[in-house]
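As you look at this complex, bear in mind that one protein chain is not there, while each of the others sits in place.
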Amino acid sequence: MTNEQLRIGLIGTGRIGKVHAANIAALPETTLTWVIDPYIAGAEAIAAERGARATADPAEAFASGDLDAVVIASPTSTHADLIERAIAAGIPVLCEKPIDLDIARVDKLAPVVEGSGVPFAVGFNRRFDRDFSLARERLIAGEVGDLEQLAIISRDPAPPTVENLRTTGGMFRDQTIHDFDMARYFAPDIVEVFATGSQLFDDGAKQTSDFDTAMVTMRTSTGVQISITNSRHSSIGYDQRIEIFGGEGMLEVGNAGTSLVSYSNATAVKTTTPYQHFFLERYAEAYLEELREFSRLVRGEESRCSTFADGRAALLLADAAELSAREGRVVRVDLDR
Amino acid sequence: MTNEQLRIGLIGTGRIGKVHAANIAALPETTLTWVIDPYIAGAEAIAAERGARATADPAEAFASGDLDAVVIASPTSTHADLIERAIAAGIPVLCEKPIDLDIARVDKLAPVVEGSGVPFAVGFNRRFDRDFSLARERLIAGEVGDLEQLAIISRDPAPPTVENLRTTGGMFRDQTIHDFDMARYFAPDIVEVFATGSQLFDDGAKQTSDFDTAMVTMRTSTGVQISITNSRHSSIGYDQRIEIFGGEGMLEVGNAGTSLVSYSNATAVKTTTPYQHFFLERYAEAYLEELREFSRLVRGEESRCSTFADGRAALLLADAAELSAREGRVVRVDLDR
Amino acid sequence: MTNEQLRIGLIGTGRIGKVHAANIAALPETTLTWVIDPYIAGAEAIAAERGARATADPAEAFASGDLDAVVIASPTSTHADLIERAIAAGIPVLCEKPIDLDIARVDKLAPVVEGSGVPFAVGFNRRFDRDFSLARERLIAGEVGDLEQLAIISRDPAPPTVENLRTTGGMFRDQTIHDFDMARYFAPDIVEVFATGSQLFDDGAKQTSDFDTAMVTMRTSTGVQISITNSRHSSIGYDQRIEIFGGEGMLEVGNAGTSLVSYSNATAVKTTTPYQHFFLERYAEAYLEELREFSRLVRGEESRCSTFADGRAALLLADAAELSAREGRVVRVDLDR
Partner (left out) sequence: MTNEQLRIGLIGTGRIGKVHAANIAALPETTLTWVIDPYIAGAEAIAAERGARATADPAEAFASGDLDAVVIASPTSTHADLIERAIAAGIPVLCEKPIDLDIARVDKLAPVVEGSGVPFAVGFNRRFDRDFSLARERLIAGEVGDLEQLAIISRDPAPPTVENLRTTGGMFRDQTIHDFDMARYFAPDIVEVFATGSQLFDDGAKQTSDFDTAMVTMRTSTGVQISITNSRHSSIGYDQRIEIFGGEGMLEVGNAGTSLVSYSNATAVKTTTPYQHFFLERYAEAYLEELREFSRLVRGEESRCSTFADGRAALLLADAAELSAREGRVVRVDLDR
């Protein structure tokens, strides 16, 4: 398989599905062969555009002999079943986060996936971001000395609709889960979680008893401290920053601007244009890189893909945060369980 | 008194005492008449330099008829007694933080000070910092809309000596207390505190069962969230930043550099010189402004000075943080008690 | 033709030719049908990769009936002839700068091109740069008031080889010509040129009696002042900045970095990673946009493409700079002749 294009099937044709479809078509090492969605019109439209086949039934694609791997980008509630079926068919999987909203379901799935020997990756796209990766490399290279404090600031431009909110499993499992994974990317050994959440501006959050504003503090077993600052809205654009503080220095990843132009006048100087709007802009390259790495994983090469255990750990941290915020106390976690 | 210089006595001749002595001499509206310290040689040296009188006994100065106010910059353990004696003598007081390390002692002192009608101020110098003040004015002016999240980053260049640590009452009452006051400067109505502390690098912290690294999360009654990030060391210089995030924008106060020079070469661009070293540089102007405001307070004019209640509130928050860090749970506070 | 892909032939298969080939293939509105180069192996390689036909003879492609336009990216000495032949065949042309190194040849070509009615554009890619375009829009929108001073800083990473230098017509006609066009992009009405050149570091410049370091000062008829600062090398990466100073403000276009990561330690703070290396990175998007605009021009739509007159004006300014630098005096130019 090494010298041929990886034949990939895409399950799910929403916003992220379309990103994956374009990327699978764009990379020289991958080609899109199947688009799978019960909403068959959506599948057919993308399939036509990319020269793939469409089906409402995953089984058809899995059995076609024309599929080396699948990317699952369907609604969260369908992930676990689809993973199970793909793994059973021996088809490698890249699944969008989260694996499932229910840790019990995830725990049941774990031995199935991990015992199968079939390549599996969770889509934590930020790990493939050029800047976060570079910062991590420089941390590992010792540029800041020992890590002492990590701050992750992550604010979305605007809250999801209330319909959407009902399916997310709450802010911690939906938005913060990316930051939990980022925290583990820099400091894997997390043992304690404290979280607080507020309803400050979003009616949808109130209607769904969810939060729109959150802060999380975590610790590793050696006492390294991690803070996550989240908001469901951000008037200044997509706010995605990390500060990595160590005994000998600090690394910072800043926001991505939309131009190199700055403006000064009598009342304000060095005004720059707004930050990029959202993840589709900020992480466009990261999604491509994720697919490259998944392609390596499927080919049996060394790969930086997130594992099933990474997906489970992020959900465990989200569950812990939810419990902590509800009960006002530190929650201990055992991510190695 | 309005058109004459305010005659000020200084109690304590350590590092901060010397700053106050120079400032009292420099301001046109104040003059230094007494320097008071049981270590009489220290008092005499400063008195000689500034044309003041020296004494080891506060009573001598209080009774001299040559004193309109005192600045207390002696060790913390002496603050409460000196405040009591000055107030009894009808002498207005500017006292360095904290009032005392023991909230019970502070609570006993409260009615004495507040019932006396004698002007009293606590020395939370950062409130007089040009940049924090400006950011607060712009918050109040509505530039970010409603406040939602406040982040205070505050790292000292290096830990105190272990001897010094033994007298501080712990990191939260010594270092973080400034940040608790800053938090209330922007968001007064704090009701919940969570804190976590680590011993990561300082032997002194270990020997005194203190922390050298801390994170604090607080909430106001309306759900505004506040984070404080502290370290007892910072290789990059004095790290003193604030981020004020609201529904319509963000205000940031950055670090103060030591030059306007930046340098670029083949491996790194826009390298700037280190941040200012410590509070003596960063808050030099703030100490002057604090004294100006204290002078207004003594003259019965409108003043921005911190009150006794401000001093008590910061200590209450420090106590709550200590308790929270030791017990791993949210601690509720009632600052209006 | 409006709803179909524009069939484009590429002449020249060097560094820039390859960029155009990839862009013609990537844009939905264009397709590569011919690759033309006397070095037929180069043409065949690109043609094979992109599904086009290869030939050493432009006439074959011009006569094929399978060509709506050509992009000329061959050596400068061939430009004028190729333009003449394409125009004679009624084929629209996008020609890389410069049209020719000899203004007499350009002047002879002018009526041929301009009288033909066949669409023609010169490839001044920087006009299509997102940031320079945005700055110009904001200048035109009046954000800085009347333009008073324009500063263009433009430094390449490293000098060309001496062989290459022998064919360039000198630094002003090779490197500065882009800046002359940028100057006219912001301030078209230039009437005076002063230039100075030095040989500071490049042996090739010495061997070819060329310069490696230059400064140019120009004026418009109303007294607006323009400075260009050039170097053939830049250890800090590709240095491409513009400052637009007017009576009511200033617009600045800064350099493009290679990451969002900054680093601080005890000796230096906010160190960022180097600037992008050269034009292929900095102007990648601009080349795509140029092709989009050329496609509009060919389709008879409104287009921002540089005209033959723009190409001639930049060469006139380069000639004037050369004369000025050699004679140490202001040279007046009439770009409207």
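Chains here go by letter, A, B and C, matching the order in which they are written, and residues are numbered from 1 within each.
Assume a contact is a pair of C-beta atoms (placed from the backbone, for glycine too) under 8 Å apart; a residue touches a chain by one contact, two chains touch by 3 or more.
Remember, it's a predicted structure, so these values are computed and weren't measured experimentally.
Enquirer: Any idea which chains on screen the missing one touches?
Expert: Among the chains that are shown, those touched by the missing chain are A, B, C.
Enquirer: Kindly state which of the options B:K108, B:R130, B:R166 or B:R326 is in contact with the chain not pictured.
Expert: Within the whole complex, the residue contacting the unshown chain is B:R130.
Enquirer: Considering the complete complex, identify which of A:T31, A:T272 or A:S303 is in touch with the unshown chain.
Expert: Only one listed residue reaches the unshown chain, and that is A:T272.
Enquirer: Spell out the interface residues on subunit B facing the chain that's missing from view.
Expert: Where subunit B meets the chain not shown: residues 130-131, 134-135, 138, 143-144, 248-256, 259-266, 273.
Enquirer: In terms of residues, what is the contact footprint of the unshown chain on subunit C?
Expert: Touching the chain left out of view, subunit C contributes residues 145-146, 148-149, 151, 153, 155, 192, 194, 196, 198-201, 213-215, 217, 219, 222-225, 227, 229, 231, 233, 235-236, 245, 247-250, 328-330.
Enquirer: Please give every residue of subunit A in contact with the chain that is not shown.
Expert: 235-237, 255, 257, 263-275
In the analysis below, only the chains that are shown with their structure count from here on.
Enquirer: For the chain pair with the highest number of C-beta contact pairs, give its two chain identifiers.
Expert: So the pair of chains linked by the most contacts is A-B.
Enquirer: Give me the ID of the chain with the smallest distance between its Cα centroid and the all-protein Cα centroid.
Expert: Nearest to the common C-alpha centre lies chain A.
Enquirer: Please tell me the distance, in whole Å, between the geometric centres of subunit B and subunit C computed from their C-alpha atoms.
Expert: Measuring from centre to centre gives 59 Å for this pair.
Enquirer: For subunit A and subunit B, let me know how many angstrom lie between their CA-based centres, rounded off.
Expert: Here subunit A and subunit B have centroids separated by 42 Å.
Enquirer: Measuring centre to centre with CA averages, how many angstrom lie between subunit A and subunit C?
Expert: 41
Enquirer: Could you list which residues of subunit A touch at least two other chains?
Expert: 248-250
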